[in-house]
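Removed from the display is one protein chain of the complex; every other protein chain stays in position.
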Amino acid sequence: MINKRVLNADEAVRDIPDHATLMLGGFGLCGIPENCIAALLKKGVKGLTCISNNAGVDDFGIGLLLKTRQVKKMISSYVGENAEFERQLLSGELEVELIPQGTLAERVRTGGAGIPAFFTPAGVGTEVAVGKETREFDGKTYLMESWLRSDFSLVKAWKGDTSGNLIYRGTARNFNPMMATAGKITIAEVEELVPVGSLDPNEIHTPGIYVHRIFQGVGYEKRIEQRTISK
Amino acid sequence: MINKRVLNADEAVRDIPDHATLMLGGFGLCGIPENCIAALLKKGVKGLTCISNNAGVDDFGIGLLLKTRQVKKMISSYVGENAEFERQLLSGELEVELIPQGTLAERVRTGGAGIPAFFTPAGVGTEVAVGKETREFDGKTYLMESWLRSDFSLVKAWKGDTSGNLIYRGTARNFNPMMATAGKITIAEVEELVPVGSLDPNEIHTPGIYVHRIFQGVGYEKRIEQRTISK
Amino acid sequence: MLDKIGIAKRIAQEVRDGMYINLGIGIPTLVANYIPKNINVVLQSENGLLGIGPFPKDDQVDADLINAGKQTITMMPGSALFSSAESFGMIRSGKVDLTILGAMEVSENGDIANWKVPGKMVKGMGGAMDLVASAKHIIVAMQHCSKEGASKLLKNCSLPITGLRCVKRIVSDMAVLDVVPGVGFKLLERAPGVSTEEIKNATEGKLLIDGNIPEMTLN
Partner (left out) sequence: MLDKIGIAKRIAQEVRDGMYINLGIGIPTLVANYIPKNINVVLQSENGLLGIGPFPKDDQVDADLINAGKQTITMMPGSALFSSAESFGMIRSGKVDLTILGAMEVSENGDIANWKVPGKMVKGMGGAMDLVASAKHIIVAMQHCSKEGASKLLKNCSLPITGLRCVKRIVSDMAVLDVVPGVGFKLLERAPGVSTEEIKNATEGKLLIDGNIPEMTLN
């Protein structure tokens, strides 16, 4: 097997340049690459285009990079949790492209699967369809959507081995598996990095071929947005 | 959870009519729905269109249904292991559509994912491209291919629970997961049927929502085509 | 007039045994609490889970288990976890039997608007556009009128729409109505204490009132 281990987040993101296009896994704050985001903050890289389902909250996740104005453009499906985001957007400081969540997921998947375009019914007749080709199949109208790929994909998994095989946990899987496939360079941070041969090949969610760098993250906060309990 | 258990293969295939379009999982003889094939043979249903990567061998797998002339048309990527198949094809008794393996896999996947068409580079400039729309993306030519769906998908898994969640083993996974998603009715046969709650939700390969009927198969032969050993 | 819990209770009556259901954020999420115990359904969370269970006890909270509203949840026995691509694959291919979601406006031909108020609110559509474009059956939970008293059941939506001709049934605080293609809103039931006349006045779109409209029954 091929060893993809790097020391830490700083080493993993060392060559991400200004104006790079990034994908960041996660749904809300669940399954986000906390260590990589912290390293980007520290590194101060600017002008980023970030593809991520959400934009974090004011003081966590991608929200941290918004605060420091490191993000030029967000490509997301839902950004409702972030007041700073809404402020920058309404003031025109931030470019935003909103994409239906399933279309976003599939555009990323096709980016990692060598499929440059596909047809989906989501968004037909809405703002999302403006300027896009439509076509009928079996009497139903579909939009043509194109693949998305990144310069760097930053994903977070539960366990990983040094050859880059990844296993996610719970709903922290979400966008991480597709984003792992769609990066020119894919960086994986994991809660537990194990030796090659420790993971059951049947249980791998992301095969190591997609992952270029992997490290064991530290100090995961795993912040909860809506702590909802039953009495 | 919803109980999808049926007694056996005979009950599972009871309503498959003549001239149905079937998908059958498996690669070669690995991961094929042995029990369902036997039940179809017994039932004598005719005029079938079978979508399956291979066509079995002369005396096993889909080869059994070819021998009894129950198959009108095969949609496959590779059929080289079956002499009876080649005979029926060259004599014109059998219709055959050959599809590149990756295109077949993706046509089935999109069939189960609500995507009626997509673009792939496989087959550009070949016989496969005849009559198909081509388009350039980033300077490379792609073919437009359409989804495949079935009346009944017959898949084989290692373990399953009564709500239809499936786990495959080894390379017996192959086409089974996509075919499970693309059936109007999906029938799963498993080596071991376990109660709901016995499988780890993180390890499910096919979520039960895709499966309509499930049963524990009997007498798996798991025939090997090329027993190759190292001394 | 129904409160939020009343709307959720009434929608729960629409649920049938064996259904796979996607519940949107807000009132739809409450529906889960009122599904009769003898009915077996599976709740889908579009962020990658089939088999949403009750909210966790305090000591069960798991940051890796949330629903699409970012609330902490539990899993039912027999759950399955998957990626967002897989999740919307099953949504687009019609495997989800029933989608229940909120709306800001619905038009008499079933168009729905629920994702944007130009110049005011930019939250994004999330999974709503995918859900409404593909669901076999869509029930909308909504207020019949705005706080200012303006009808939200319109001839045409004034807000940017989420999907065309997709809503099948509406449960508002005032009524249960079906969207009948080419006809308009067909009144099926009145909320307790609400008259047909009041519903008529609160509905801008074409309203079909066929015979005597019963008052709904809630447990």
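As written, the chain order gives the labels A, B and C, with residue 1 at the start of each chain.
Simple rule for what comes next: a contact is a pair of C-beta atoms (placed from the backbone, for glycine too) under 8 Å apart; a residue touches a chain by one contact, two chains touch by 3 or more.
Only a predicted model underlies this, so the values are computations on that prediction, with no experimental measurement involved.
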Requested in this report: Check the whole complex and report which displayed chains the hidden chain contacts.
Outcome: A, B
Requested in this report: Consider the whole complex, including the chain that is not shown, and state which of A:G25, A:G63, A:G112 or A:G125 touches that chain.
Outcome: A:G112
Requested in this report: Just name the one of A:N35, A:T103 or A:S163 that touches the chain not displayed here.
Outcome: A:S163
Requested in this report: May I ask which residue of B:I2, B:L64 or B:V79 touches the chain that does not appear here?
Outcome: B:V79
Query raised in the report: Of the listed residues B:G47, B:G170 or B:P195, which contacts the missing chain in the full complex?
Result: B:G170
**Report entry** Positions on chain B contacted by the hidden chain, ascending
**Finding:** 27-31, 53, 76-81, 86, 89-90, 96, 98, 100-106, 108-109, 120-128, 158, 168-178, 205, 222-230
Requested in this report: List the residues of chain A that touch the chain left out of this view.
Outcome: 1-3, 109, 111-115, 161, 163, 165, 181-182, 196-197, 199, 201-202, 204, 207-210
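Rule of thumb we're sticking to: only the chains that are shown with their structure count from here on.
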Query - Highest C-beta pair count, chain pair - result: A-C
Query raised in the report: Measuring centre to centre with C-alpha atoms, which chain is farthest from chain A?
Result: B
Query raised in the report: So what's the Cα centroid distance for chain B and chain C, whole Å?
Result: 36
Requested in this report: Please report how many Å separate the Cα centroid of chain A from that of chain C, as a whole number.
Outcome: 28
Requested in this report: Go ahead and note the Å separation of the Cα centroids belonging to chain A and chain B.
Outcome: 32
Report summary line: Within chain C, the set of residues that touch 2 or more other chains is 49, 81-82, 85, 88-89, 91-92, 134
Report task. Could you check chain B for residues that touch two or more other chains and list them? Result -> 113-115, 202
